[in-house]
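A single protein chain has been omitted from the complex, and every remaining protein chain is retained in its original position.
Note that the chains take the letters A, B and C in the order they are written out, and that residue 1 is the start of every chain.
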Amino acid sequence: MNVQADAVRTLSYAEALREAMDIALGADQRVVLIGEDIGIYGGAFQVTGDLVEKYGEDRVMDMPISELGGAGVAVGAAMTGLRPIFEFQFSDFATLAMEQIVNQAAKVRYMLGGAVSVPLVMRFPAGSGTGAAAQHSQSLEAWFGHVPGLKVVQPATPEDAKGLLLAALEDPDPVMIFEHKLLYKTRGPVPEGAYLTPIGKASLRREGRDLTIVATAIMVQKALEAAEVLAGEGVDAEVIDLRTIRPIDRETVLESVRKTGRLLCVYEAVKTLGIGAEISAMVAESDAFDFLDAPIVRLGGAECPIPYNPDLERAAVPQVADIIAGATDLAQGRT
Amino acid sequence: MNVQADAVRTLSYAEALREAMDIALGADQRVVLIGEDIGIYGGAFQVTGDLVEKYGEDRVMDMPISELGGAGVAVGAAMTGLRPIFEFQFSDFATLAMEQIVNQAAKVRYMLGGAVSVPLVMRFPAGSGTGAAAQHSQSLEAWFGHVPGLKVVQPATPEDAKGLLLAALEDPDPVMIFEHKLLYKTRGPVPEGAYLTPIGKASLRREGRDLTIVATAIMVQKALEAAEVLAGEGVDAEVIDLRTIRPIDRETVLESVRKTGRLLCVYEAVKTLGIGAEISAMVAESDAFDFLDAPIVRLGGAECPIPYNPDLERAAVPQVADIIAGATDLAQGRT
Amino acid sequence: MPDTAAENIPFAVRTYSAEALSEAFRKMLLIRKFEEGAEACYTRGQIHGTMHLSIGQEASAVGACMGLSDADKITSTHRGHGHCIAKGADVARMFAEFFGKETGYCKGRGGSMHIADVAKGNLGANGIVGGGLPIAVGAALAAKRLCTGAVTMCFFGDGANNEGAFHEALNMASVWALPVVFVCENNRYGMSNAVEKSTAVASIADRAPAYSMPGTSVDGNDFSAVAEAVEAAVSSARAGEGPSLVELVTYRWRGHSKSDRNRYRSKEEIAEWMAKDPLAGMSAMLLEHGILSEGDMAEISASVEREIEDAIEYARHSAGPEQAEITRYVYTDLAS
Partner (left out) sequence: MPDTAAENIPFAVRTYSAEALSEAFRKMLLIRKFEEGAEACYTRGQIHGTMHLSIGQEASAVGACMGLSDADKITSTHRGHGHCIAKGADVARMFAEFFGKETGYCKGRGGSMHIADVAKGNLGANGIVGGGLPIAVGAALAAKRLCTGAVTMCFFGDGANNEGAFHEALNMASVWALPVVFVCENNRYGMSNAVEKSTAVASIADRAPAYSMPGTSVDGNDFSAVAEAVEAAVSSARAGEGPSLVELVTYRWRGHSKSDRNRYRSKEEIAEWMAKDPLAGMSAMLLEHGILSEGDMAEISASVEREIEDAIEYARHSAGPEQAEITRYVYTDLAS
């Protein structure tokens, strides 16, 4: 696969993912897509789109509504020569397939002492904001961050969506991609051709001196918006897009905290035991602890299922105003 | 139910759990036990023992090997008048039932605006140390700590095992009890009759001035052992048994850290995103941050599945010597 | 026509009172108008989220519930408005829920995919395909242990029948001989996936022998056929004879949800099924057997339309939840 990027144009996040799959299907006969309604329907979020027309039903496979079995099929196929990309229609349905993801995909290489590997890519439309209520709006990525054997990414831009999907396909181990549903229609520059966005590397999206904001997925966009407003108020925020939940890019986060002395973690998942807990703990047990000028603040989701009512739904996850308020407080906190 | 404790005798942890179920089955016709091999076999870990002989197969129900369905049956029964105690044979098999636990049991009350509740008790033999390898040795409690709607406890002593199980049965909401398998045969004083150990309250197991150790489940016993050794070396450790993972007893932990200025979190689960991450983050964002004299240290499980080889298996989770070493370093750390 | 031989009189006409039949007709019409009203509100942007309409499946919802009382339970699906109305819900509180209001059945927390009416025995729609199957078995277990005499009816789709939960639920219900009726609304598609491509059996009812339970398949658009098949299953459950599987073959006229472009099926197929309109069939039967006149029907229709209009008004004017109450109902308030 050509890892050189060519020209740059604008695509939506969904289009960028589709382009990555198109490249992979075209380049490697072992690549197959498996999922519910990913064929003629084009995917619940139109990510696979018309790929079935180009590659046929043997390469873009609609499966019965059988998430556990389907994930297991993908695991078995990956163990024996295929390169499946498995789409969960909503990340919430991973709850049906935890057995295959956690007990099999994540562990079989280790349990067999390295005799097999599971080059499996799993895609998860995640997050709230679509009015689909508690069973279709969860952010469950932290669970998988707790599981050795898995790699977990959360692209925040179209460019990274494509690059991380292609990197996941090159990876010999199972990679889970959490795609925030509200990002699908967002647009951004996406290089043509094949390129790899490294798994395990955070991205410094904005430099700043006063505090570090570590954000994931859609919160990266919100944090950047907040940072612009904060700049006007004299607060210079550094924004790090974590990109990978497992393994975490420790050094990029620590370096920033050593510089700014203040850390705000922003994520959509339920606050307790979300990724912000790990970021905070990682910093608090590192040498960067000595550079901290104020408590580490987390802005996470409310401690409730995602409600249906749109006002409550918005209130259940951090918004730009919350980030501004949190950052302002933190910047003014004791030194 | 009589909530007064009577005399005190010694029971094993498994016996204490059985006694709690015996009391409940005797006192309330709505209580039923559901699980695999909990009848004539007495449970994989002999926790239900001979209860089926006393209460019959309608109250102590062996179920087919159908964890998702079984958990769903328990949810439906709890919604409509029974008080099921559902035993997962190993906590690892919760991976098959995450759908019912997380999407249904945890959320249905909220999704229905309070119109129903799910008074369901789930029991999970958990943890490593039995040579059963990667799929039978996991510590997955942190996942559930991330899920609003659930309560999660980890009793460390026979007394708490009984008291928390009885408290779980009195609770109108779903409660998950993680029972470390290596604790089943440990013995301790257990009051007779019915009594409730409060869910959401940590227990101060040992007072100390130099550092705070927050431990869960079997790590409580290891931390107490370590504390004795540390005392001989002039390090006075305070040991808190967290007991409940969700909701966390914030105040007990913060108060201790305000006093000692040093915090060591010890837990068996994989370190990354385990409960120690939440404890650390909770402290680091609280006023107790200002009392910290050193980084917050976490001692968690290794970043791998639990290996079969016994030496590796031991090395995969914190041992007494690790706690002593960690506490010694921490106590000597900068002030 | 007093001379007609009994065997030519449909089961429903033979079995139910004129009042009951008239009420069934009214409910079917109410479902149709409710769905049309919901669709209109959705299109106008008054309802957010997504929505799965059951237009075309009215006979199945209402026919199946004929043998149930309020003490009996149902578990429903993402396509659950019809079940909810069939089980006796108030459409005003349903609309209020869709509008996200505090007066809704779920106080605005659940929306269409979680619509429920616990007082009438509806334990709730479910956003998880197959999620209600084991829950129904649990409700049946509770009824059996508590000797309530209640039956639980579990609605699910053809797509759901390929979930592991289906297998586990039917197996347990059978080995424990529980009073539950599994009603599969086979509308030929699980979202875009045709039954022929997803399901390794010609008729879902053919899976019943794998659980040693009776399985029947009937025209789900024929109110009387539905009622007959499901009543038999309910009676047998109530008599302690254990579970049954009933397949109701039907069709959804609208797309799967509001984002469906219908690319997986043809206009002709849709038209063919629209010609088998269950409401038309019901009207014809009631007219033929003199249960209702055209005039009666027009009156019912007018009252149903008013009911829907009033319900939408009620929903619109109800108050939404307080933001401060966002975490209320996560746990039972032990103080209160």
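As a convention for this text, a contact is a pair of C-beta atoms (placed from the backbone, for glycine too) under 8 Å apart; a residue touches a chain by one contact, two chains touch by 3 or more.
Owing to the predicted nature of the structure, the values given are computational and were not obtained by experimental measurement.
Participant: Would you mind listing the shown chains in contact with the chain that isn't displayed?
Facilitator: A, B, C
Participant: Quick one: which of A:Q104, A:T197 or A:T212 touches the chain that's been left out?
Facilitator: Touches the omitted chain: A:Q104.
Participant: Pick from A:G35, A:G70, A:G129 or A:G208: which residue touches the chain that isn't shown?
Facilitator: A:G70
Participant: In the complete assembly, which of A:D22, A:D173 or A:D311 touches the absent chain?
Facilitator: Selected residue, touching the omitted chain: A:D173.
Participant: On subunit A, what residues meet the omitted chain?
Facilitator: 30, 32, 58, 61, 63-64, 66, 68-82, 84, 99-100, 103-104, 108-117, 148-149, 151, 172-173
Participant: Where does subunit C touch the missing chain, residue by residue?
Facilitator: Within subunit C, the residues that touch the unshown chain are 162-168, 170-171, 174-175, 197-202, 206-207, 209-213.
Participant: If the hidden chain were put back, which residues of subunit B would touch it?
Facilitator: Subunit B touches the missing chain through residues 36-37, 39-42, 44, 62-69, 92-93, 96, 130-136, 302-305, 307-312, 315-316.
In the analysis below, only the chains that are shown with their structure count from here on.
Participant: Provide the C-alpha centroid distance between subunit B and subunit C, rounded to the nearest whole angstrom.
Facilitator: Measuring from centre to centre gives 41 Å for this pair.
Participant: In whole angstrom, how far does the Cα centroid of subunit A sit from the Cα centroid of subunit B?
Facilitator: 30
Participant: In subunit A, which residues are in touch with two or more of the other chains?
Facilitator: 68, 92-93, 96, 133-135, 302-305, 307
Participant: Two-or-more-chain contact residues of subunit C, please, as numbers and ranges.
Facilitator: Within subunit C, residues 106, 108-110, 114, 126-128, 131, 164, 327, 330 contact more than one other chain.
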